[in-house]
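Here is the structure we will look at.
Excluded from the complex is one protein chain; the other protein chains are retained at their positions.
For reference, chains read A, B and C in written order, and residue numbers begin at 1 within each chain.
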Amino acid sequence: MMRTLGVNISSLGPGWIDLEFDHHEDFTQQHGFTHAGAIATALDSACGYAAFSLMPDNAAVLTVEYKINLLRPAKAARYLASAIVIKPGRNLTVCTATASPTDNRDQAIAVITATLMTVVGRDIKH
Amino acid sequence: MMRTLGVNISSLGPGWIDLEFDHHEDFTQQHGFTHAGAIATALDSACGYAAFSLMPDNAAVLTVEYKINLLRPAKAARYLASAIVIKPGRNLTVCTATASPTDNRDQAIAVITATLMTVVGRDIKH
Amino acid sequence: MMRTLGVNISSLGPGWIDLEFDHHEDFTQQHGFTHAGAIATALDSACGYAAFSLMPDNAAVLTVEYKINLLRPAKAARYLASAIVIKPGRNLTVCTATASPTDNRDQAIAVITATLMTVVGRDIKH
Partner (left out) sequence: MMRTLGVNISSLGPGWIDLEFDHHEDFTQQHGFTHAGAIATALDSACGYAAFSLMPDNAAVLTVEYKINLLRPAKAARYLASAIVIKPGRNLTVCTATASPTDNRDQAIAVITATLMTVVGRDIKH
């Protein structure tokens, strides 16, 4: 889905990542702004990548749950989604991420807190 | 975005709605399952429609925030997203919604709680 | 803390529980209503008990996270907190719970969704 949304990695390190993505007319809401679903998806993915960066080599990452607050109308042409791990863990990792216009990073449009699970081997059931 | 995801209305009434949508290869995650972003988007929209159904004629609806728990792998061909209003309000409405395979409604794959705002006129700022 | 709040078990079974507790003047907010903190605590505990009822004998339960929506002013004399497991799991269990006046169960004052972790042995770190 990241390819469909046109999300790409801007920069990353252990426990954090910056993703960027463009507004796209296929992902708009009723007022023509970027749909919250696209923003939530990018933020969820950013949290997943940030958590994954601290996991063992043989691990996969699953989102257990997240909560998003939509703060401002999403009417930018391009967005930055910045995620950081706030608590790594063997089983569970907690991340936060913020989406903002790439040219106006002080005006966050959404903030997310996500819980992610480390999945080792083929066990991808919760 | 609802058109992009192929979401359609199955049935609806005052304070509730059932949406349906297919798995689509453009919206998959790393294991080939339906991406949580697509499911969250459908659930958020279902909550929006359910809330909107109880709002005045001249109102629009905005999602303030939501929280989603991903319960099971999303590996169905088609999904049902069922939303209900649990507390209507003049300003704020609270909804819950559940996504499940249309042919296995007992096996919910995700549950959401959302807070939505009634917006009257052109004032779509929070 | 359950003793301090005067919470007691009304009825219970595998995967669900009903708790009851009185309004107490030590746990009020600025308008004299029952403080959201007392209600959240009772709801969190109800989710914990409901989840615990499905766990192995040697397990303990930890709350990973919860989200609460406060729906109406909490001005009853006595409350019911009803929790159910919506997804049991080996590691993680998801519950929802609702608080309402015991004499007016249709008027929910708060709803919670909680993720709880099964902890086996002495490992109570996340």
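The rule is short, and it goes like this: a residue touches a chain if its C-beta (ideal position, glycine included) is under 8 Å from a C-beta of that chain, and two chains touch if they have at least 3 such contacts.
Everything numeric in this text was worked out from a predicted model, so none of it was measured.
Participant: Decide which residue listed in C:Ile68, C:Ala83 or C:Ala99 touches the omitted chain of the complex.
Facilitator: Final answer for the missing-chain contact: C:Ile68.
Participant: By the contact criterion defined above, which parts of subunit A meet the unshown chain? Give residue numbers in ascending order.
Facilitator: Contact residues on subunit A toward the absent chain are 67, 69, 71-72, 86-87, 94, 96, 108, 111, 113, 115.
Participant: State which residues belonging to subunit C touch the missing partner chain.
Facilitator: 1, 4-5, 26-31, 35-38, 40-41, 44-45, 60, 62-73, 124-126
Participant: For subunit B, which residues lie in contact with the unshown chain of the complex?
Facilitator: 64-65, 67, 87, 89, 91-92, 94, 115, 117, 125-126
We adopt the following convention: only the chains that are shown with their structure count from here on.
Participant: Determine the centre-to-centre distance between subunit A and subunit C, using the mean Cα coordinates as centres, and give it in whole Å.
Facilitator: Whole-Å distance between the two chain centres: 30.
Participant: Roughly how far is subunit A from subunit B, centre to centre by C-alpha average, rounded to an integer in Å?
Facilitator: Chain centroid spacing, subunit A to subunit B, equals 19 Å.
Participant: Two-or-more-chain contact residues of subunit B, please, as numbers and ranges.
Facilitator: 67, 69, 71-72 - these are the residues of subunit B that touch more than one other chain.
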